[in-house]
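Left out: one protein chain. Kept in place: all the others.
So, chain A:
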Amino acid sequence: MIHAAEGGAGILFPIWQEMLIGAIAFGLLCFVLIKFVFPRMEQTFEARVDAIEGGIERAERAQEEANQTLEEYRRKLATAQEEAAAIRDEARADAVAAKEEILVSAREEANRIIAAGHAQVEASRQQLVRELRSEVGNLAVDLAGKIIGQRLAGDADTTATVDQFLTQIADETAETSGAR
C-alpha cells in the first residue's frame, strides 16, 4: 500500500493516523502518570528522607540528652563529695577547737582554783598572824608584867619594845615559813 506505492523511501514518511493515535495514547499516559503517580512518588521520597533524617535527629537528641544528664549527675556527685569533705573538715576543725577550748577552760579553772586556794591560805595565815600578834603581845605583856611588876603596864616604851620584839618574831616566822 503506502510503502509499496511510494517505493522503499515510503517507510520514512509517517502515517498521520498513527501519529494521531500515538499522540493521544502518549498524551493520556503522560496525563495519568505525571498528574497522579509521579508527584505522589516525590512526596513519598520526601517523606522517606524526612523519616530517616528525623529518626537520626531524634536519636542524636536523645543521645545529647543522655550525655547532659550524665554530666549533671557527675557534677552533682562531685559537688556532694566536695561538700562531704568540707563538712568533715569543718567537723574536725570544730572538734579541735572544742578540745582546745575545754583544755583552756579547764586550765583556767585549775589556775583559778589554785589561786583561790593560795589566797585562802594566805588569808588564813594573815588572820593567824594577826590573832597571834595580838595574843602573843598580850601574853608577853602579861608575862612581863607578872615578871617585872605592875608599874610597867601601860608604859609607851614598853609597848614599843614589845612591838619590836614581835616584828622580830614575825620576820623569823616568815623566814621559817619561806624555808618550809
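Details
By our rule, contacts are C-beta pairs under 8 Å (C-beta built on N, C-alpha and C of every residue); 3 or more make two chains touch, one makes a residue touch a chain; residues count from 1.
Here is the rule we use: contacts and distances are computed from a predicted model.
Between the listed names "Nitrite reductase small subunit NirD", "Sarcosine oxidase alpha subunit", "ATP synthase subunit a" or "Putative glutathione transporter, ATP-binding protein component", the UniProt record for the complex's undisplayed chain reads "ATP synthase subunit a". Which of A:Ala51, A:Ala80 or A:Ala93 touches the hidden chain is settled by the complete complex: it is A:Ala51. Contact between chain A and the absent chain runs through residues 1-4, 8, 10-23, 25-26, 28-30, 32-34, 36-45, 47-48, 51.
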